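What follows is a single structure, and I will ask about it in a moment.
Excluded from the complex is one protein chain; the other protein chains are retained at their positions.
So that you can tell them apart, the chains are marked A, B and C in the order they are listed, and the count of residues begins at 1 in each.
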Amino acid sequence: MPAVLARPWPAFLLRKVFEFVLALLALVVLTFIMVHLVPGDPARVIAGMDASAEQVEATRGRLGLDRPVLVQFWDYFVGVLTLDLGNSWRRPTTEVADVIVARLPFTASIALIGIAITVLVSLALGLLVAGLTRGNRNQWLDSGFGWITASALALPVYVIGAILIVVFAVNWGLLPAGGANQLTSYILPTTAIAIGPICSMSRMVRREAAVVLEQDYMRTARGWRISTARQYSKHAVPNLLSSTLTLSGLILAAMIGGAIIVETVFSWPGLGRTVVESIIERDFGLTRGIILTIGALAITANVIIDILLALVDPRTLRAGKALT
Amino acid sequence: MTQASKRGRRLGAALCIGALALAGCTTEDGSIEADGTTEGNGDGPHTDTIRGAWITDPVGFLPMTTTATDDYRAARLLYDTVLRRDIDGELIGGIADDYQLEESGLTLTIGEGHTCADGTEITPTVVADSLTYFADETESAVQRDGVFGPGEATITADDDASTVVIELSEPHSDLPAGLAIPQSGIVCPAGLEDPESTAAGQVEAAFSGPYVLSEANDGVSYVFELREGYDSWPDYSEELEGVPAQYLEFYVGIDDTVANQLLTDELDVAPVTDQELDRFEDEEGYDQTTVTTGEFYILFNHGEQSPFQDEEMRRALAQIVDRETLAEIVDPNGELIATLGDENMQCANTDFSLLEDYDAEAASEALDGVQVNVIGTNAIGQNGAGAIYVQEQLLAAGAEVELQNLDVGTWVTDIYEEPEWWDVTVFATVNNIGTISWGLGTVIGVPHTEGGRNTSVSNNPAATEALDAALAAGSEEEMCEYYQIAQEEALAAVDFIPISMDTRTFVIRDGFTIYGPGGNEDLTSLRILD
Amino acid sequence: MTTVAVADVQTGSHSPARERRLNPMLAIGLGLAMALVLVAIISPMVLGETARELTGDMRQGASSEHWLGTDEFGRDLFARALVATRLTLILTTAATAIAVVLGVVTGILVWMMPERIRNFVLTANAVAVAFPGLVLALVVAAILGPGAFSATIAVGIAGIPAFTRLAANMAAPIMVREYVGTAKQLGVPRPIILARHVLPNLGEPLLILAANSYAVMLTELSGLSFIGLGVQNPEYDFGRLLADALPNVYTQPVHVLGPSIMIVLTGVAAMFIGDGLAARSNPRLRRAVKGRRTGTLLQANESAAAKSAAENDDALLVRNLCVTSAAGQQLVKGVSLRVKKGEIVGLVGESGSGKSLTAMSAAGLVPEGVTASADELRAAGHDMLRHPKSGDLARDVALVYQDPMSSFNPALKLNSQLTEVSRVHLGATRRQARLELAEKFAQLNISAPERRGEQHPYELSGGMLQRAMISSALVTEAKLIVADEPTTALDVTVQAEVLRQFVGAAERLGAGVLFISHDLGVVEALCDRVVVMRHGEVIEELTCDQLTAEEVQHPYTQKLLDAAKFTDVSEETEANNA
Partner (left out) sequence: MPEATIEAEELSVVFGAGASQHQALKDVSLQIWKGKSVGLVGESGSGKSTLAKVLIGAVPITSGQVTVGGQTYGAGTGRRRRTPKQLQLIPQDPYSSLNPRRTAGQALAEALDPLWSRVSRHRKTIAEWLDRVELPQGSIDKYPYEFSGGQRQRIAIARALCIRPEAVIADEITSALDLSVQVEVLKLLAELREELDLTMLFISHDLSVVRHVSDNVAVLRSGELVEHGEVEQVFTAPQAEYTRQLLDSVPGGPGFAIRT
């Protein structure tokens, strides 16, 4: 082993790159297999119900679906390697890459805004509740927090979205009900996508914070007689970051998946809605490209989070291994 | 069929979101989202833009190769047809001033002053070239046979006489109706030179219709701009109120939010789902226009594995279906039908006494203990309520029922390619051509397994013969006579159970209007009222 | 939310005989769960027919006849919401069971594999966890087709990677516990170790997790119904009802209400059970405190205070200090202490003698969960009973704690921690504070003083850290130093050097020192005076000379002294040798 790889950072990054490549390969195979498992003949659906048997066969030929599966896979695989995702099956003149480039920003924006809101709100809320309920004080807050977060967590995101639309768009007329044309259009979808994660993350922060606040180093900070706000923000928060980051990795993955539903509810022109449409339309060229993108994004986000974790707590460089 | 592929086939349902339906494949209630455009733009009549909603991105902009609802919508805006439907449904002139139906085809008289978007004049040669391209495009022009019939079409132009003559090797009385559908839109020479770019919407000179495509934001919106100096509007028997919009903006999305966006003034006009129409009932400032898209009916599998190869079983099922209830479930706005077409359609049967009466008791004897596989799609009736109704009625009659409510794609595939897997379904045709033969052809005639359109694979020689004769008829009277025989024979054998018209209702904000010429959707009839 | 339980494992050491009293959360959760189970059992029998019956009253709103209206078939939605409970509970339980059981089995089995394979499996699993669960569920459902069975399997399988990871992570600290090592040493086969030692210790946290993920599974199942993959007619669960009603949310919002409420109640029940179990497994969170606030310092006797209000030059003066636990137990019973300027006073006693509580209370840092009161309490000249300025206290009273590793914040560099007082209270700039600290580091013989401040605590040895802690007292020129067993966690070899630096620093500052220890040997070498505590009381006070001369009165002190010199052991050993 070259000496440079024995150093923590290069070794760590190398391992991450390896994981990343492995995951991408798995993803390429998975997307291909998935598409083949979806029932419904793409040629029949794309050609249309009124199409004759010959026309369906012609479409099959155009899509290359009449070739052996392995040949199809090889073409797809080589295409992905050369960053050529090919054309949409349903719309032969449209490149998959163009569609992704056009719609990715919409999904990325709500997911990133959503995760940012989630982390900030959860840290503040969780710490606050943990601080106020220390030593089992303020039991009403304890149970109130429990009720509200548990209820919001149990509600599916599409119900939350519908409630938001009814209240803020339809009844009060404050915000747009859907689409993505104005800045205000971002408010409802990001809120809808963040409410659940905020509840689960603030519950976690609150529990972790209850432990952190009892640690010796918090007593040390107290001994310096600094304000409670500073004790929390400077001395407690850094110790909550590891678990918060770890959880936000999971949440981000869930959010990108959850975008499928949120984008549907809010007619948001992002990848999530498009992937659903493409599956319904059996436009698997598009489906594969998008799922590949979504998966790659989720994996990238997790790699980034692992790197952030290592920055926050350099001990994970050595010890972390796969136990992130 | 293997167990594995059976399982595999079912996935699609998994993947279908709610009421979202396959574009253009059946009968979804239109669609979509949109979003508020620039502020103040849509407030009342002081605007030159109409904001509407589409289901999804159009497949392409070459009219003859289009396959889905939004494609037809775009094609209608971008390309004019030789014939048009009048407000009451009669065929009237478009690019052609007139037509003459003959036994071997028809002769069109092309009007003067029609131009392409680049100013090229639309001559008989231009028309003939475009129609020839359509007739030759057998691989991807899905409606080719619907328009020209199964035989060969020879199209000749006579620029001096201003005529185009279409000769068919096999007579096809649906031809005039077929020439009025958006797929028959005339593509100007520049478009035929480069069909691929035209399909991508990049050849403006290809357009012969009132609008050109000025902006296409994939997945977000499509904007159409009125051609300067366009003056080829159809000569409707009544004048359309208002003025055409300078811009038409269509937002792409899903129907969940359309009603909301109409109510929050983010949209001016859009099709709204049946269950959401109630929201506009007590709302001031909105109007509705209903168009029809096709017919709902119960489709039997007449194949060997199905209990419904037996006429008595089909009759029994007809006896337990209360068509009024089922119509209410699948489309509360659709009128009951006694054939596969609307009662105003040429040669439509309107005699409801030809249908079976409700008689659950009689049916129970036949159906008790019978194993029935009901297949359905969640696009027909809310969450697939249509198939659920049939299932519940069968259960009540003592049958053993297995139901699969699938997404449209799987459902369509199964119906055509897995005949051993289903016995009955609630079906919907999109009656693209707008004729009786189009709907009837899905339940009688040559089975689809033998290259025909008969989805039910029924065997009814008498009805089939009459249908063929109607299509070959030289006069309307003769045609209707044969059609009546075909309809009576099919209904007598309970080859299918007609239910109701499949409709789509547009909600329009005050200050705007849309017409439905002949009950069809036609976005060129969108107008801004003053 | 799933990662949370990792913390529970670490904090919640299990004690089987712990009291079984239900806490409020657990009680509410179990109550709700029982009610739901009852509904699940009874409603299909009573309302099953009503729920299935097709009537002519289609798409109705709420009425006295149909409390939640009817669906497009005229079926009563209230009855359906109740009847759906049975299937929902069965499916959710099954899905949770699949995820938990298979996830835990995999997570534990990886510990039977060689390290290389384990790392590979865990890496692959990390990738699976990162993949959106909904998509994973779609793939599984693709293979199995729509329906209750496949939805359950799909959601269950999609949940496995998360549980695998959690179980593997939770098992990791247990695998390095000494009792596991001992079991290996005793020749216990690996599978039995996993079953006997690892699994039972995962039981409680896993139960908590399972309860919490029950709610997640519930929403995921309903999510599958939303995208058309869930339970198919004629069966129905909450998710199916909700998805069916959702298109009507604007016209008949009441249709959405029934299944929404049921889903929320089920989710809340599951989460409360989880929270309740977690709270119960953590004794610190379990004790309910009623009445007064804890962690406070009270004036015990107004008149006594007034009597000695006169200024006083001592570094520390404590009169009649009592510390009471929240449960009312007297932990410190009227201790009085005095530390003069420049004097080092040792406070000696065994674990539980109340010496740490005394010291912390004297420094004005009464721990959470107890209340302290005193007739008089002055530290570095400040009347602690009258809320002195925190800046003054921070400057004048310095503290050194027992375990340097845990007293330092692991997430922050030394500079960031040790310059808090000068930056917050003394107005130093970041740069000034660092330079000053580095200077004091050098004074305390800390090697490479400029570099140390930029290091994290784990990069330094215990002795080094303890010296760094002492240096902060030097920076502020503290007048009183309270040191709570500052060397017990250190090697003896390091201990002497740290103590030397400590004493040197105190002498340079002329500060009074209250030095807590259980080792009379150390105290003897260090202190001017010794106070011996036992069971919360002062039992003896000696000068250093008396101690050296072994002029002790109390037998307990004698015992401590003997221990420090290992007298009885050595005597016996010598006797044996002879």
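Going forward, contacts are C-beta pairs under 8 Å (C-beta built on N, C-alpha and C of every residue); 3 or more make two chains touch, one makes a residue touch a chain.
Just so you know, these numbers come straight off a predicted model, no measurement behind them.
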| item | value |
| --- | --- |
| Full-complex contact with the absent chain, from C:K340, C:H518 or C:H535 | C:H518 |
| Which residue of C:H387, C:R508 or C:K565 touches the chain not shown here | C:K565 |
| Among C:H197, C:H382 or C:R395, the residue in touch with the chain that has been omitted | C:H197 |
| Of C:S64, C:S447 or C:T493, the one touching the omitted chain in the full complex | C:T493 |
| Residue ranges of chain C at the interface with the undisplayed chain | 13-17, 177-179, 181-189, 192, 196-197, 200-201, 350-351, 461-462, 491-497, 499-500, 503, 518-522, 524-526, 559-560, 562-566, 568-570, 572-573, 576 |
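Definition applied: only the chains that are shown with their structure count from here on.
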| item | value |
| --- | --- |
| Of A-C and B-C, whichever chain pair has more C-beta contact pairs | A-C |
| Chain centre separation in whole Å, for chain C relative to chain A (CA means) | 29 |
| Approximate Å spacing (C-alpha centroids) for the pair chain B, chain C | 65 |
| Multi-chain contact sites of chain B, meaning residues that touch two or more partners | 8-11, 15-18, 256, 260, 406-407 |
| Chain A residues counted as touching two or more neighbouring chains | 37-39, 170, 276 |
| Chain B contact footprint on chain C (complex, rising order) | 54, 58-59, 72-73, 138, 141-147, 224, 226-229, 232-234, 243-244, 246-248, 250-251 |
| Partner chain C, residues of chain B touching it in the complex | 6-11, 13-19, 256, 259-260, 273, 275-276, 278-279, 328-329, 378, 381-385, 388-389, 391-392, 395-396, 403-407 |
| Residues of chain A that touch chain B when the two form their complex | 37-41, 44-55, 58-59, 90-94, 98-99, 102-103, 165, 169-170, 173, 176-182, 185, 264-267, 269, 273-274, 276-277, 279-282 |
